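As you look at this complex, bear in mind that one protein chain is not there, while each of the others sits in place.
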Amino acid sequence: MLEVRNLSVNYYVDEGTVNAVAGVTFNLKEGEILGILGESGSGKSTLGFALLRLVDRPGEIVSGEIILNGLDILLMPERELRRVRGAQIAMVFQDPFTALNPVLTIGEQIMEPIVLHQGVKRGEARAKAAEALRAVKIDPARIDDYPHQFSGGMRQRVVIAMALACRPKILIADEPTTALDVTIQAEILALLREIKNQFNLSIIYITHNFGIIRQLCDRVVVMHRGAIVEEGKTHLVFDQPKEPYTKKLVDCLRELG
Amino acid sequence: MRKFVLNRLLQIIPLLLGISLLSFLVTRLAPGDPTALFIDPNIDPLELARVRANWGLDQPIFIQYLVWLKNALLLDFGRSYTTGLPVITEIGERLPMTLLLMISSFILTLLITIPVGVISAVKKNSWFDNLFTFISFAGMAIPTFWLGLMLMLVFSVKLHWLPAVGNLALPLITMTIGSLAGLTRYQRGAMLEVLNQEYIRVARAKGLPERVVIFKHALRNALLPTITILGLSLPDLFGGAFVIETIFAWPGMGRLGVQAIFQRNYPTIMGIVMLSAILIIVGNLLADIAYAIVDPRIRYEKK
Amino acid sequence: MRRNKAAIFGLAIMAIFLGLAIFAPVIAPYSPDEISSAGASPPSWQHLFGTDDLGRDVLSRSLYGARISLSVGAVAVVIALLLGTLAGAVAGYYGGWVDGSIMRAVDVMFAFPSIFLILAIQAMLTPNIYNVMFVIGLTSWMGVARLVRGEFLRIRQLQYVEAARAIGCGDLRIIFRHMLPNAQGPIIVAATLGMAGAILTESALSFLGMGVQPPMSSWGNMLMDSQAYMRDAPWMSIIPGLLIMVTVLSLYFIGEGVRETLSPKERHAGS
Partner (left out) sequence: MAIAMDFDQEGILRSSLNGEVSILNPVLSTDNISSAVEGAIFNGLITFNEKLEVIPELAASWQASKDGKTWTFNLRRDVFWHDGRPFTSEDVVFTYNAILNPKVNSVRRSDYIINGQPIKFKALDKYTVQAVLPVPFAPFLVRMGMGIVPKHLLGGKDLNTASFNRRPVGTGPFIFKEWTSGDHVTVVRNPKYFLGAPKLAGIKYKMIADDNSQLVALEADEIDEAGIPPKDYERMKKKAGIKVYDYDVLLYIYLGFNLANPKFADLRVRQALAYATDKKQLVDLIFKGLASPASAPTAPISWAYNSNVPKYEYNPERAKKLLKEAGVNSLEFTILVNQGNKEREKAAVILQQQYKKVGVNVKVRVMEWSALLKIVNAPKDPKEFEAVIMGWSLGLDPDAYSIWHSSQYPAGFNFVKYSNKKVDRLLDQGRLTTDKNERKKIYAKIWQEIAADQPYIFLWYPKALTGIRDRVGGLSKPGPAGLFVHLEKVFIRNAQVRP
């Protein structure tokens, strides 16, 4: 349902041009959880942002196609792009401590995309926001609280609720558990699996953690230095890695685990 | 919130005591006394001694301070040596003019700073940003009195657009350019920092129009440091006010104050220092309250 | 990238000005005080920057003025930094009532319109170049104190300070060897901005007749003396005005450069 072809992203920094994403091609099938695996610096987060054209300067998407429902996201005018963002494809970010605006209530932040994309009145949006909170197991009574009044795990739930608010088809999750304690990680992963089914989502899960991929993902794409080095069903890649790089990653995980 | 404000108000008392003692000592230890105004070969020095005694200046400094403090607690700040008016009256006549200048400059500064800071940050390194970067650096680098005189030469003498003295326009422009520069830089810097925050990307990922991202999500956060800086810049405004008031013959308090220092007009000096200290403290308090209103983290911590 | 260019430009200008100031006696074509009955004359081959109302060579006065203005700026800033760093470090390191009383003193100083304090102290000390430095330093340390205190409160929490304490380092050693070097970035920024501020303050003091005193020339009092001659002898005000502007700008550029190098947020790249 989402096809990425030959996507390249460059960063223009003092030292020269960095090819952060180098001609990446893959697709996301309906209802699956696709893992994108890579070490930090492999370009996986940039790839995640590029999918929604959220690459900031000094970065720039230089080529490629991202086809959603037959339309290329990279060619969309700004207005149409905004209708995709949040409504069809939503994102959950790495760090729940910085992903929420500290001066706005969580309710306000969840309601924003609802009002925007569904064109409903604020009262109705508020009800939908409460519903989204309930879906991530947060007491809707806390709708008027500010982010700093929540713990890290709770904040990540808020972020997920925000992403789910408009019932998107695709969720891009960029290392949503790295900033959290291990026990809370597990809760969030369980929550993701639960809502995937409940909301009939397709998920792109970006991480450096092979363990999580193995637990969660149907398929995996392995990235190294901006390029895809291996792709396939999770258990196949894990059990019989073809590339030496993947092999190394798997060996590391085995040693640890 | 109420406790926070109350707590701050309580802190003002020792602060004012400290300020009054310090300024009393500094002004009294400066050589000379108010009778220096009367130097004239026809005046017998004995007459000066008599006038000094009439003013109580023959008492030890410590006693003088206690007397001042006792009266000040009853809101009696004495009478000016030069005009014979109660200090409160004397200052009261000048304060509105200084406030008019400062507040209008303050508002004008905000009206310019915020949009310019925002646009400069959003369009970083654009011609707009570069132009205002240059203007604000130049604004910071020009001595106020020079700028004031230049503006007067151009707009009053050459172009005849604005009156040189007794009109709000030129002093307002001079003062605003002075404070504008630094604040715009701060606003731009704060905005740049905020724009790099994750929640801005989140807001964009939600599909919000750029306008909403900038003004609702980014600006409110970027205003926080600006509010603090505004509070802190108040003492400088007073300093700038003096130079500007002199050049443009603006009958404000700054000029009265500096003149009082030169004349050793102690009651007036004390009155002005105390009043401006109170204004500065209250200004900072208001800035803190504004900060707390914008930033929920502060608000709730203090609950 | 662009900012750093500006910072390098600023550094270069400061280096040039510093060199000119140091070698002023060698470079200056005339004695800065030598008067001539001719009065003010426009720039010419004999006097590249013209002469002032007393017939003194503006170029020579500018060069000698650089010595004064730059040293007023530098010394004032050193005084402010010493006082501010000391007060801030002690307050931030010890906390509690020490912190409380130091910060109240900072509040007292902050609540003063500093121009009054400067004037009153100047009246007490009589204006000369050392007192100008001293007074500007004495009235501008509070910002540094707050800044250093803030940094110290932050650094105090960090592990290496805990570690230093654990191995039995004394307070002074922890403050000066372990904590202060880590707060140096913001201090350097404050120093460049402070020096720029001090140069401007000196010129404002000159406006009040309380700056560096004649016959010594500083850019501030040259500018002040020139204001009556803006129309008849514009070179008298343009030269010191430009010198002040360029110096202050250079210092700001350096400050911005340091700030941006220190702030990692401005330099994000791919993950």
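Every chain is named by a letter (A, B and C) in the order it is written, and numbering of its residues begins at 1.
One rule holds for everything that comes next: a contact is a pair of C-beta atoms (placed from the backbone, for glycine too) under 8 Å apart; a residue touches a chain by one contact, two chains touch by 3 or more.
Note that the structure is predicted; figures quoted are calculated from it, not measured.
S.K.: By the document's own contact criterion, which visible chains does the hidden chain reach in the full complex?
M.R.: The chain that is not shown touches these displayed chains: B, C.
S.K.: With the missing chain put back, one of B:64, B:82, B:104 or B:196 would touch it. Which one?
M.R.: Looking across B:64, B:82, B:104 or B:196, the contact with the absent chain belongs to B:82.
S.K.: At which residues does subunit B meet the chain that is not included here?
M.R.: On the subunit B side, contact with the omitted chain comes from 30-33, 35-48, 50-51, 54-55, 79, 82-85, 90, 93-94, 97, 149, 152-153, 156-157, 160, 163-167, 246-249, 251-252, 255-256, 259, 262-264.
S.K.: Just the residue numbers, please: which parts of subunit C touch the chain that's not shown?
M.R.: Touch set of subunit C with respect to the missing chain: 33-35, 37, 39, 53-55, 122-123, 126-128, 208-210, 213-215, 225, 227-232.
The rule is simple: only the chains that are shown with their structure count from here on.
S.K.: Rounded to a whole Å, what is the gap between the Cα centroids of subunit B and subunit C?
M.R.: 21
S.K.: Please tell me the distance, in whole Å, between the geometric centres of subunit A and subunit C computed from their C-alpha atoms.
M.R.: Distance between chain centres: 50 Å.
S.K.: Do you know which subunit C residues sit against two or more other chains?
M.R.: Within subunit C, the residues that touch at least two other chains are 268.
S.K.: For subunit B, write out the residues touching at least two other chains, lowest number first.
M.R.: Within subunit B, the residues that touch at least two other chains are 196.
S.K.: Tell me, which parts of subunit A touch subunit B in their complex?
M.R.: Contact set of subunit A toward subunit B: 49, 52, 54, 56, 81-87, 90-91, 93-95, 98-105, 112-113, 116-117, 146, 148-149, 159, 162.
S.K.: Would you pull the subunit B residues touching subunit C in the complex into a rising list?
M.R.: 11, 14-15, 18-19, 22-23, 26-27, 29-32, 125, 137-138, 140-146, 149-150, 153, 192-193, 196, 232, 235-236, 238-239, 242-243, 254, 257-258, 261-262, 269, 272-273, 276-277, 280-281, 284
S.K.: Which residues, counting only subunit C, touch subunit B once they are in their complex?
M.R.: Where subunit C meets subunit B, its residues are 2, 104-105, 107-108, 110-117, 119-121, 123-124, 143, 196, 200, 203-204, 207-208, 220, 223-224, 227, 230-231, 237, 241, 244-246, 248-249, 252-253, 263, 265-266, 268.
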